[in-house]
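One structure is given below, encoded as structure tokens.
Omission of a single protein chain aside, the complex is shown with its protein chains in their original locations.
Chain IDs A, B and C follow the sequence of writing; residue 1 opens each chain.
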Amino acid sequence: MGDQQQSPQYPTGIGTSDADRIYLLGHDLANDLLGKVGFGELALWLATQQRPTPQQTRVFEAVLVALADHGFTPTAIAARLTLYSAPDALQGAMAAGLLGGGSRYLGVTEDTGRFLAKTLASVKGALPTTDEEWDALARTAVASERAAGRYVPGLGHPVHKKDDPRTAVIIAIAEQEGLRGPHLRLFEAIGRTHAEILGRRLPLNGAGVCGAALADLGLPPELLRGVALLARTAGLLGHLAEELRRPIAPDIYYAVDRNAVYRPVTETDADAEQ
Amino acid sequence: MGDQQQSPQYPTGIGTSDADRIYLLGHDLANDLLGKVGFGELALWLATQQRPTPQQTRVFEAVLVALADHGFTPTAIAARLTLYSAPDALQGAMAAGLLGGGSRYLGVTEDTGRFLAKTLASVKGALPTTDEEWDALARTAVASERAAGRYVPGLGHPVHKKDDPRTAVIIAIAEQEGLRGPHLRLFEAIGRTHAEILGRRLPLNGAGVCGAALADLGLPPELLRGVALLARTAGLLGHLAEELRRPIAPDIYYAVDRNAVYRPVTETDADAEQ
Amino acid sequence: MGDQQQSPQYPTGIGTSDADRIYLLGHDLANDLLGKVGFGELALWLATQQRPTPQQTRVFEAVLVALADHGFTPTAIAARLTLYSAPDALQGAMAAGLLGGGSRYLGVTEDTGRFLAKTLASVKGALPTTDEEWDALARTAVASERAAGRYVPGLGHPVHKKDDPRTAVIIAIAEQEGLRGPHLRLFEAIGRTHAEILGRRLPLNGAGVCGAALADLGLPPELLRGVALLARTAGLLGHLAEELRRPIAPDIYYAVDRNAVYRPVTETDADAEQ
Partner (left out) sequence: MGDQQQSPQYPTGIGTSDADRIYLLGHDLANDLLGKVGFGELALWLATQQRPTPQQTRVFEAVLVALADHGFTPTAIAARLTLYSAPDALQGAMAAGLLGGGSRYLGVTEDTGRFLAKTLASVKGALPTTDEEWDALARTAVASERAAGRYVPGLGHPVHKKDDPRTAVIIAIAEQEGLRGPHLRLFEAIGRTHAEILGRRLPLNGAGVCGAALADLGLPPELLRGVALLARTAGLLGHLAEELRRPIAPDIYYAVDRNAVYRPVTETDADAEQ
């Protein structure tokens, strides 16, 4: 510490600018991108630093639309309460909403992508080509999770107990665009075969199929949560816009506060616990 | 507190679901929206709860693309440093990046939209229809800011000292789509006239023109920062994806730490200050 | 951009370390501070970089204790909901709780300190020395806020409509420690005189008296929100610890979700609005 040194260099392929021009992803932002590239397309390009095809963009946007909102989730409520407390800092409310994007809610997309990628990586030789072969791989993977006492990610949904309506549609869009790749094929095979091993049929959920579709677009597992967060940002914009127009956070706060029951731990309780 | 009561009701127009279906903005998500609605389109719809036209969507997406990234901003650096410290929680790095979206950096879009809206609201009778009339309104508004010792928002840029390359392109796109409305017209008039009053010519900056264009889409000033944050989320996804592939945060940290100069306040200093 | 340069230097008086020692505020952390300096004392020292006296520490800790918790505030609820969504990242739940520390809830401490400091700065010549003189200054300041259509910060409380129980105690502690300075004196004078001007008597609230007491400790207004956030962090630790032992966030979430009423804006509504 304290010895002044030459600064390191910081490489980036994202953006730079000079007095006359702004470059984004190696292109002239004003002349080559504005009005010519959609926002979803740009986001995928930023994530991969490879220009997406129209087919990739359509699947990616479908996934973003599928993940944008889930009604009054805990994260949407947290964002609205934060806006109520600190109306002068919308960025804080947005950030609070994203901070709930962890393992329990947004984690399924990432967990599913990671599980499928790991299973595919375990295949020695060529990947399956027929449904029968995919089913065999799926059976092995499900059985192995079960034996380890772990849940298979992407299976089951608290509300859509029979079928998650997003699943078949995302698969169909990927098929139309020629992007129904190995992650989706394996996920579908898990849907066909898991009941044999687990003893009951669960739906393939929407967050999981999104993880599979994103993995087939070439996104690595560690970025999938980031895509889900981008989608959720649009949903949070909707919740915060609605909160500004017609607030519910005060009612939520009063409902909790008025139904609070005060039960302080007394010194006697504490002694009893020891 | 403590009296158990009937719960209040919480109205929303965003989303809900039942066992078979997910509704978003009053539509069946799976059958009516997935693959049919773009992500930018959905975001604008969520913000306004009115279905955007293709023209509105094109302008909105151009604005999102214009605001998505500005290279190594303090917020992008903060997000990368946070990912380095807590690689297990990508949502924390995203949130940290958004938290810099306050008055100094992202504020220009909101401030410009607010200033233009306030100026338009001050007009008694019909809005201007000719460039001359817009120029007269602009002169009054600029002179009034100047007299109050305030900066005119949207004027000037630290790098693009002559012209911000985004400005003319955003205006042209709005014109193509029939959405060059009063906020943009007034902003352009400010561009034409401010030098007479301020004594030097400054460029209309890109963040400002985005605020004007969003206001002409009907978005209220208090939502403009939210739109800028959504745009920035895509940029942060790009920075965090790049950081995962080729990290620079460790080098930034070491550069700061090694060039730290330790100058503790001594008791003598403290006495001298008193 | 891109020309490699000598790194700037980064001065700090907080901390540094070498292989054998850690320095904090110019002292040897292990040998001079651990076990010898309290946590509140250290926090005040860090904020001012001047070693606090025992008297200053006692007032500062009383303020931190006064501001640590307010039951089920919106911020405590937001923190608990965030922990429920992302139980793997306690830092996200803490951060979400702090993000509500903005203008509406935690702002009073800062606003009061700022208002008192501004009023004192406006005094030409010597500060008042008698209650009568303080009252005269207070009357002028309250009348001036009223004339400007602004609320006087620190007056009034939604629950403690007659007296905030913290106010007299904080003033008494400051008096005991010889730290009842001009900010507290002026705040007390506002308490005595505001009813003459505003036409009704409001209590001096606890958040406001804390702002006055902190200002009398020499803390500048722009740091007062930071002190309130530190206090609140202890409260959030309590809420998150309780949430881990006996969760209520799931019940809050279900109560909101089950009482949601779905009222999407239809195309007809939208037409009607236009």
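Side notes on the structure shown:
Here, contacts are C-beta pairs under 8 Å (C-beta built on N, C-alpha and C of every residue); 3 or more make two chains touch, one makes a residue touch a chain.
Keep in mind that what you see is a predicted model, and the values were worked out from it rather than measured.
From the options C:99, C:137, C:155 or C:265, the residue with contact to the unseen chain in the full assembly is C:99.
Seen across the whole complex, the unshown chain contacts chain B at 1, 4-7, 9, 16, 18, 71-75, 77-78, 81-82, 84-89, 92-93, 95-96, 99-105, 249, 252-253, 255-257, 260.
Where chain A meets the omitted chain, the residues involved are 7-14, 16, 23, 25-26, 49-51, 86, 88-89, 91-92, 95, 99, 255-256, 258-267, 270, 273.
The set of chain C residues touching the chain not shown comprises 1-5, 7-8, 10-22, 24, 28-31, 33-35, 37-40, 42-43, 46-49, 58, 61-62, 64-66, 68-72, 89-92, 94-96, 98-102, 106, 159-163, 165-166, 168-170, 172-173, 176, 206, 220, 222-223, 225-227, 229-231, 233-235, 237-242, 244, 246, 248, 251-252, 254-255, 257-262.
Keep in mind that, in the parts below, only the chains that are shown with their structure count from here on.
For the pair chain A and chain B, the fraction of shared interface numbers is greater than half, so the two copies use mostly the same residues to meet. Two chains share more touching C-beta pairs than any other pair, namely A-B.
Centre-to-centre, using mean CA coordinates, chain B is 29 Å away from chain C. One simple way to say how far apart two chains are is to compare their mean CA positions; for chain A and chain C this gives 36 Å. Once the centre of each chain is set as its mean CA position, chain A and chain B turn out to be 23 Å apart. The multi-chain contact residues of chain C, meaning those touching 2 or more other chains, are 7, 9, 16, 86, 88-89, 92, 95, 99, 255-256, 260.
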